[in-house]
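A single protein chain has been omitted; all remaining protein chains appear in their positions.
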Amino acid sequence: MLLSIIYVIGITAEAMTGALSAGRRNMDWFGVMLVASATAIGGGSVRDILLGHYPLTWVKHPEYLLITCIAGIVTTWLAKWVVKFHGVFIRLDALGLAAFSVIGCQVGLNMGLHYGICVVAAVITGVFGGLLRDLICRQAPLVLHNELYASVSLVVACLYLTLHYFSIDENITVITSLIVGYLMRMASVRFKWRLPIFQLKVEESVH
Amino acid sequence: MLLSIIYVIGITAEAMTGALSAGRRNMDWFGVMLVASATAIGGGSVRDILLGHYPLTWVKHPEYLLITCIAGIVTTWLAKWVVKFHGVFIRLDALGLAAFSVIGCQVGLNMGLHYGICVVAAVITGVFGGLLRDLICRQAPLVLHNELYASVSLVVACLYLTLHYFSIDENITVITSLIVGYLMRMASVRFKWRLPIFQLKVEESVH
Partner (left out) sequence: MLLSIIYVIGITAEAMTGALSAGRRNMDWFGVMLVASATAIGGGSVRDILLGHYPLTWVKHPEYLLITCIAGIVTTWLAKWVVKFHGVFIRLDALGLAAFSVIGCQVGLNMGLHYGICVVAAVITGVFGGLLRDLICRQAPLVLHNELYASVSLVVACLYLTLHYFSIDENITVITSLIVGYLMRMASVRFKWRLPIFQLKVEESVH
């Protein structure tokens, strides 16, 4: 229940950041709704397609798609406000990232998949929405360059699975994972934690 | 039956416009066939993958894939002619858009999905082929900037579903939807109807 509420908050926040990206590319309303929805529920959709986990969440719950489309359009009116309250969105996005990762894990576990694949499912849920946004808006994928993002998903997933493995109460497992994920993401934004970058400056090309 | 014929005309026209995009990027024959096929049958494929509607149309009917590949290659010989008869292709594409949208609706209804998801299925069928083309050819997605396109799909879908809901004869429903879709698309091209654009000129970035 708590997770559902945080999920809705998460997709709303993600949809609004997606709409801003669409706005930077001068897209029309349909583009705004598309990018908003892809950012918010694209990660879960990619996960479900890769795992063969049908029906997709938004097909079963069309109201989620409605929320992301409305959030996108509302953003076109409140853009200045959204940009101004930048910090709020960073926080909501961090919460959403943690929630997405937990949900990804749960989907994997419910399908009886290998723990390693559950971790992958969590990371895909957390990260691929942003990747799709950047792909459609033709900008360098932020999640592959900036502060820790996928790594937060990874840590949340490992924590969740560990607590799950030792049969800790589900509520405690979820809440602990959410808090740790939120704090880790906020810390990595504040202290600019990054993964090592791989820079290659060769003219030759292998392929 | 009528719908099948229009569908084949639609994918042929879409494949030819896809091939032109590939030509602007100096692709080889394989690239031409790939972009032609993705443009023509990519929308339906994305829809079927998202809805879990297997097998995909072209897997069941490989002849459709053959048509799009041949249409792509033929376009490399007839490019000047295709560009010259620009107006014909706009018309065929408009007809194809209407047919794709009707087919998308029908797939959703046959799967017993929520009406809202049927509309989404229609829009995806109509729009994602062009989106895939622009993604592979790395150009700004036209359907998110220009004259009404996704909106035509939306209107066709709503009209089709309304007539279907009131149990109007299927043939009348299909033909009415095709005519309205065709006219709306042609009118929006002629009168340059567009959706509102969301322009954002901020240096700051939320993400």
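Here the chain labels run A and B in written order, and each chain numbers its own residues starting at 1.
Throughout what follows, a residue touches a chain if its C-beta (ideal position, glycine included) is under 8 Å from a C-beta of that chain, and two chains touch if they have at least 3 such contacts.
Here the structure is a predicted model, which means the values were calculated and not measured.
Visitor: Tell me which residue among A:L50, A:V88 or A:L183 touches the hidden chain in the full complex.
Guide: A:L50
Visitor: List every residue of subunit A that touches the chain not included in the displayed model.
Guide: 49-52, 113-114, 116-117, 120, 127, 131, 135, 138, 140-141, 143-145, 149-151, 194-200, 202, 204-207
Visitor: For subunit B, which residues lie in contact with the unshown chain of the complex?
Guide: Residues 16-17, 19-32, 34, 45, 49, 54-56, 59, 62, 65-66, 76, 79, 82-83, 86, 89-90, 93, 130, 135-136, 138, 142 of subunit B touch the chain that is not shown.
The definition used in the following text is that only the chains that are shown with their structure count from here on.
Visitor: Just how far, in Å, is the C-alpha centre of subunit B from the one of subunit A?
Guide: Taking the average C-alpha coordinate of subunit A and of subunit B, the gap between them is 29 Å.
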